[in-house]
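The complex is shown incomplete by one protein chain, all other protein chains being positioned as in the whole.
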Amino acid sequence: MKRFLQAAMLFGVLLAGVVVASQAQGLRSVLGTVLPYAAVAVLLVGVIYRVAGVWGRAPVPFRIPTSCGQQKALSWIKPSKLDNPSTTLGVIGRMALEVLVFRSLFRNVRTQLKPGPKLAYVGGWELWAAAMAFHWSFLLIVLRHMRYFTEPVAGFATMLAALDGFFEIGVPTLYVTNVLIVAGLGYLLLRRVFDPQLRMISLAADFFPLLLLLSIVVTGGLMRYFGHTDVASIKELAIGLITFHPVVPAGIGSLFFVHLTLVSVLLAYLPFSKLMHMPGVFLSPTRNLANNNRAERHVNPWNAPVKVHTYEEWEEEFHDKIEACGLPLDKP
Amino acid sequence: MSEKLPKPEELSTVDFRPVDYDWMTAKATFRKGTYSYQAAPKNLKYLGLANPREWSPIDDDWKLPDNWKTIILEGLRERLDKFRSLGLFMDICVRCGACADKCHFYIGSGDPKNMPVLRAELLRSVYRRYFTTTGKMFGALAGARELDVSLLKEWFYYFYQCTECRRCSVYCPYGIDTAEITMLGRELLTLVGCNINWVMEPVANCFRTGNHLGIQPHAFKDNIEFVRDELEEVTGIHIDPPINKKGAEVLFVTPSADVFASPAIYTLMGYMLLFHHIGLDYTFSAYASDGGNFGLFASHELMKRLNAKNYAEAKRLGVKWILGGECGHMWRVMHQYMATMNGPADFLEVPVSPVTGTRFEHARSTKMVHICEFTSDLIRHGKLKLDKSRNDHRVVTFHDSCNPARSVGILEEPRYVLRNVVNQFHEMPENTIREHTFCCGGGAGLGNDENMEMRLRGGMPRGHAVRHVRDAHGVNLLACICAIDKATLPALVDYWSPGVDVGGVHELVGNALVMEGENERTTDLRGDPMATSKGESDA
Partner (left out) sequence: MHDSGKILAGLVVFGALVTFPVWYHAAWGGPLVKPRLPADLAEKECIAPTAYMREHHMELLNSWRAQVVRDGHRSWTGENGRQWRASLTKTCLRCHANKADFCDTCHSSAGVKPVCFDCHVDPKGKN
C-alpha cells in the first residue's frame, strides 16, 4: 500500500498543480502551446535515444527465441508456424499476434492450490481482456482525436467515430471505447491496489501511469459527456499547433487545459518509464527471431576466443591411461 | 535425502498471499535444504576464475574482494553493452504479474522473490540505481536499491533458485526471459567468486576430462563396456561400441550420465541397440564425452569453453555430422549457442540419415541432429522392427524437458517415437506439458542433495501432474529426454507420486526393438519382467 500511496500523493500534487495552472489565464499559452511542443519533442528524442542509442547500440549476440510450439524439422511433422516460427514471415506473424492481440498474455492461466492438495489451472483471462480493452481503446481514441488535428477531417477519424458511436446512446453519442477504456484501466488499477501479490510487486511507477491515464480519460469524458466544451475553438488551437502558428482562442474551458497538460505529461514521461514496452516489444529477442538456429548460423559480433582444453592437451594428460585401455592415440 | 524433509501434505500448504511483505527490504535467509553449497576453491582455481576461497553462504563474511562492488557494476555495464536482451529486459517490464504464478519455485515455495518478476527486480533495482536517471534521482521511490552485501546475498540465493527453464518467458507479453536474467546474474556473481559447487565442480571436471562426472578416458570406456555387457545379458546381442574411431560417419554425443548413472544407462542401452539395429557407422568420443554443458549455468564464457570440444572432436575424427542424445540443457546450447560460439562447422556435411536418406535441412548449418528427430525419421520410413507389446508392462506419460520444449520445440518427435514403441500412453494435463511444461526442479545446477527441499518444492507442479495421470490411468513410467530429469525426477516422483519410474524415450525404444539373433526377451532392459500376456499367447 505504501507505494500506491506514494504514487497517489505524487500524482495528486501533479494534478493539483495542473488544475491550478489551468485556471490562470496567463499560463494558457504555456499549457496550450509551449508544453505540447516540448512534450512531443521529449517523446521523439527520448524514444529515439532509448531505442537506437541504448538498446540498438547493444548487439543481439545469440539467437534465443522462446519456442512455444512444434519446431520445423522433419517434413511430415507440422510445425507451429506462428508460435515457433522458422521463417521471417512467421516471425512477422508472431510479432503481429504479440503486438495486436497480446498472444503471450492470452496464454495466462492462474495457478491455484486446491484442497487435496492439488494444483489447478483456471481463469487468468481477465488480465488479457483488460489489457486488450485498454490498449485498443486507447489507440482508437488517439486515432479519433485526429479529427482535431486534420482539416478537412481525415476519413479514418470520421469512420472510427461513426463505428465507435454505433449504438447512438445519448447526445453527444456515447463512444464504446470510452466505456472500455475506463473499465480496462479501472481493472488494471484495482487489481494492483487490492490483489496482495500485485500490490506487493507494484512500484510507484506502476500506479502513476494508470492514474495519469485514468485522469486523462476522465477529463476527456467530462468534456464530452458532462461539462461540454467549445469544440470549434479547440480545433483552432490544435490546427494552430500542427501548422506551427500556435494560437490559444478565448473561451476554452479550463478543463480542456487540464486534459491537454496531462497528455503532455504522459508524452514526456513515456521515454523514461516502463511505457517503453511499446517500442520495446518489437526488439524482444525471444520473440522477434526465427527459430532456425541450426539452419542459419547467427553471428555474434563480439565472439572472442576463449581458453579451451584442446584434444592434444587432453591426450597428453591422460596419455598412459588411454594407451593402457586400448583407445587410439594421435601421438602414441 | 535429508531426514527433516516435510511431508508432501505439509509442503503443499503454500501461502501465496503475502501480507506486509516488502521485497525491497526483505533479506534472503539461507535455510538448510533451500540453497546449494559454495564452490570449492580448487574448482575455481582450475578454471582460472575469480576469488577462490573457503567460505559458506551462511557465513556473515563472504570474503569478497575489496572492490567487489566496482567489479559487479563494471560487469553489469559491460553486459549491458554486449547483450541487448539485458538492457531491454531491465527497461520494459510493466510488472503485470502474468509470470508470477508460472514459476515452479514460486508455486512450490510461495516465496515472493521466486516470482520471475521479482527475481528480475533483484537485478533491475540495482540497474535503476546505477544506470538510470530516475533511479539515481529518486532512489527507492523509483524502485532503485543500493548494491550492498545483503543484496548480493539475495542475488546468490535467488539466482540459484531459478532453473533457467524459460516457462515464465512463454507467458510474458514482451518475452522477458528470466533464464537470460539469471544467466547474466550468475555471470556477475562469478566475477566475485560466488558460485555453487554443483555447477563449478562439473564445469571443472568437464573442462579437464571432457565430462561433468570427471570420468577419465579408460573409465569412460569401462563404463560403456559395462553397459554393453549388461545389455548382452538381457538381449544376447554383443555390441562393440566404437570410441574415438576416426573416419566414422557420425559422432554421437550424449550426456555423461547416460554412461554412468541409473536410470540413464538404460537409455544408453537403447541407443546402442538402435545403432546396431540399423548398422550405423558412428563413434563415441572419450574427449567429447559429455554433450551436457554446465557452463551454461555459470557464464557464456564457460559455456563456450566447454562446448568447443564438440566441433573440435568432430573435425579431428573426420566425421560427417553429429548426432546428439537425450538431454535438456545440452540441446539449448547445441541449438541456440554452439554454431554461433564455436562455428561455423563448414568442415562437416549437412546431416543425411544413412538409412533413410533423409536430409536434415533444419540442421544444415549446425550439423547436429537430435536423436528423437533421427529415430522418428527411421520409424516413419519403416526402418525399425518394433514390438510395442514388449512395453505393455509400462503405462507411459511424457515429461517435456524445459529446453527441448521451449528453446528448440522438440514436442512431436518424442511423442511419435513413444506412440510407436508403447501401447499405453497418456498425456499429463495440458497446462503442464509441451511449451507449458514444468521443470523437474533440479535443472541449472540445482539438482544437488543439500538443496532437496527446494527441489521438491519446485517439483511440486510436475509431481502433482504425474500423480494425476498415475491415479487416472495407472501411469507407471515417466518418460523424458533429459539427463538431469533422469537424475532428479526419481526423487521427485518418489516424493510426490510414489510408484512411478523415470526413464528415457530410447530405453523404451530399446525394449521394443526386435533385434536379429536376440534371445527371447523376458525382461526389459532394466531386468524387470515384461507383461506376461504376450508370452502366454505365444506359448
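In order of appearance the chains are A and B, and numbering begins at 1 in each one.
FYI, contacts are C-beta pairs under 8 Å (C-beta built on N, C-alpha and C of every residue); 3 or more make two chains touch, one makes a residue touch a chain.
Just so you know, these numbers come straight off a predicted model, no measurement behind them.
Engineer: Please identify which of the visible chains the hidden chain touches across the whole complex.
Structural biologist: So, taking every chain into account, the missing one touches A.
Engineer: Of A:15, A:35 or A:51, which one is in contact with the hidden chain?
Structural biologist: Missing-chain contact among the listed residues: A:51.
Engineer: Of A:61, A:90, A:124 or A:184, which residue touches the hidden chain?
Structural biologist: A:61
Engineer: Using the touch definition from the top, which of A:2, A:78, A:118 or A:228 touches the missing chain?
Structural biologist: A:228
Engineer: With the missing chain put back, one of A:153, A:182, A:222 or A:248 would touch it. Which one?
Structural biologist: Only one of A:153, A:182, A:222 or A:248 touches the chain omitted from view, namely A:153.
Engineer: Which positions on chain A touch the chain that was left off?
Structural biologist: 40, 43-44, 47-48, 51-52, 55-57, 59-61, 63, 146-147, 149-154, 157-158, 161-162, 168, 171-172, 228-233, 235-236, 238-239, 242-243, 251, 253, 279, 282-283, 298-301
Simple rule for what comes next: only the chains that are shown with their structure count from here on.
Engineer: Approximately how many whole Å separate the CA-defined centres of chain A and chain B?
Structural biologist: 33
Engineer: Okay, in this complex, where on chain B does chain A touch?
Structural biologist: Those residues of chain B that touch chain A are 9, 12-14, 16-19, 21-23, 48, 80-88, 91-98, 100-102, 107, 112, 115, 117-118, 121, 133-134, 141-143, 166, 169-177, 180, 207-210, 216-218, 221-222, 243-246, 286-287, 300-301, 304-305, 308-309, 312-313, 316, 335-337, 339-341, 343-344, 358, 360-368, 370, 373, 376-377, 380, 405-413, 416, 429, 431, 434-436, 460-461, 464-465, 468.
Engineer: Can you list the chain A residues touching chain B in their complex?
Structural biologist: Contact set of chain A toward chain B: 2, 6, 50, 54-64, 66-74, 76-80, 83-84, 86, 98, 102, 104-105, 107-111, 113, 116-119, 121, 124, 127, 131, 195-198, 200-206, 272, 274, 276-277, 280-281, 283-287, 291-300, 302-303, 306-311, 314-315, 317-318, 321-322, 324-328, 330.
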